[in-house]
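Sharing a structure, written as structure tokens. Questions coming.
The excerpt is restricted to a subset of chains, each kept in its original location.
As written, the chain order gives the labels A, B, C and D, with residue 1 at the start of each chain.
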Amino acid sequence: MNNRLDDFQAYRSRMNKRILEIGNRGIKRFFNLDTMAYKDGALDTKTKEMLGLVASMVLRCNDCIDYHVLGCVDAGCSDAELSEVFNVALVVGGSIVIPHLRHAVESLDLYKGNAQPENE
Amino acid sequence: MNNRLDDFQAYRSRMNKRILEIGNRGIKRFFNLDTMAYKDGALDTKTKEMLGLVASMVLRCNDCIDYHVLGCVDAGCSDAELSEVFNVALVVGGSIVIPHLRHAVESLDLYKGNAQPENE
Amino acid sequence: MNNRLDDFQAYRSRMNKRILEIGNRGIKRFFNLDTMAYKDGALDTKTKEMLGLVASMVLRCNDCIDYHVLGCVDAGCSDAELSEVFNVALVVGGSIVIPHLRHAVESLDLYKGNAQPENE
Amino acid sequence: MNNRLDDFQAYRSRMNKRILEIGNRGIKRFFNLDTMAYKDGALDTKTKEMLGLVASMVLRCNDCIDYHVLGCVDAGCSDAELSEVFNVALVVGGSIVIPHLRHAVESLDLYKGNAQPENE
């Protein structure tokens, strides 16, 4: 039942808690801004999660990709919609994005139960 | 009447034509892929232009920002929607994005006629 | 008497004012966080401005470099100290930083009146 | 006998197949463009693989580095030639490239059988 997404989420929760314990006010406020940026507003959460995903892919951050792939699925993105986000990321960012596209597709499969968990 | 957006568009057209004259097949095909990536599909052009804009902002490319700011306005993005795209870009990309946020807002003002053209 | 630093500061002030007029709460708060990050704390402003400068140089953002070169001088950095910040940026970021090192040194000269203003 | 290069190649094949199953036409075409870019033309494959390697190193993508290190060896690059590609990458990209230089040299050793496989 356990896979790398569960490990990532556990690590993420544990370390975010640890970071907030440090007590730096600027860091705390930044974390709040980050959370608020994806709330429904003039744009809905689904659109904002797709914005977060494409930004994470062109900046090539796997942990950020995982976070927003899950956010996109939870906000109701279809596979066809996600594939078009992936395509924009690939065209804008180039072949250097391909390893992160592999990661994104694997995360999507793991989250939706399409694939057996395998170590990367 | 003339401003830096007009100069950019003229330069862009002239040089893209020049690039395609080179006759490299890979480059031509890439230009086609780039154009197709923003066409209506599972996601509409408006959403895809916002994806292109946020990617351009976090990668900090002013010419790409101009291209997608205009695309977003043409596709019907409201100012409130654009401000939320800007906010996601700022939070994901950090203060290093601020000079490009200034550029994006100035381009938006120039395109919508909110501002007198001024040299940057 | 006028030089590109004056132009930059005027443009920066005008556009930051314009950005805050947009009224996006996340963007406003981000601007506050950015300002606060360089205030005296466990580290003094001088050290933090040097941190901002080296980060701006390796991320290759000329506007950010100008902002922090001026901040470093105002906070009392000597030329010898600045040259060591430049060296760390160059070693960490590589030759791709060199055009920005030229920009930084020119900005420093302009700000300290060591050089006649010239168009870049 | 098994090492991280074998794991990478198996993962790469499996996930590329999975990506193409998604059926997004833009992504498929991009993959074709990527393959074609390294074929013999005005420049031979050996030169193009070195171009791909230096680009991968300065953009700091380990999977891309592995792909092109193997491509360079297969195309006939000598160790002396590869060390000069590494040096250009290091000078252009700076010390931030060093962890990826370690990865590249380890991959080279693994591929040529110079080293015992070890977990990184």
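One rule holds in what follows: a contact is a pair of C-beta atoms (placed from the backbone, for glycine too) under 8 Å apart; a residue touches a chain by one contact, two chains touch by 3 or more.
In this text the structure is predicted, and so the values were computed from the model without any measurement.
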Homo-oligomer size of the whole complex, from 4 visible chains: 6
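The rule we apply is simple: only the chains that are shown with their structure count from here on.
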How big is the gap, in whole Å, between where the Cα atoms of subunit A centre and where those of subunit D centre? 26
Distance between subunit A and subunit C based on Cα centroids, please, to the nearest Å. 32
Among subunit B residues, those touching two or more other chains are 33, 37, 83-84, 87, 91
Just say which it is for the chain contacts: an open line, a closed ring, a star, complete, or other. complete
Would you mind writing out the residues of subunit B in touch with subunit D in their complex? 25-26, 29-30, 33, 36-37
Which residues, counting only subunit A, touch subunit B once they are in their complex? 33-34, 37-38, 41-43, 47-48, 50-52, 54-56, 58-59, 64, 78, 80-81, 83-85, 87-89, 91-93
Would you mind writing out the residues of subunit A in touch with subunit D in their complex? 60, 79, 83-84, 86-87, 90-91, 95-96, 98-99, 101-102, 105-106, 109, 120
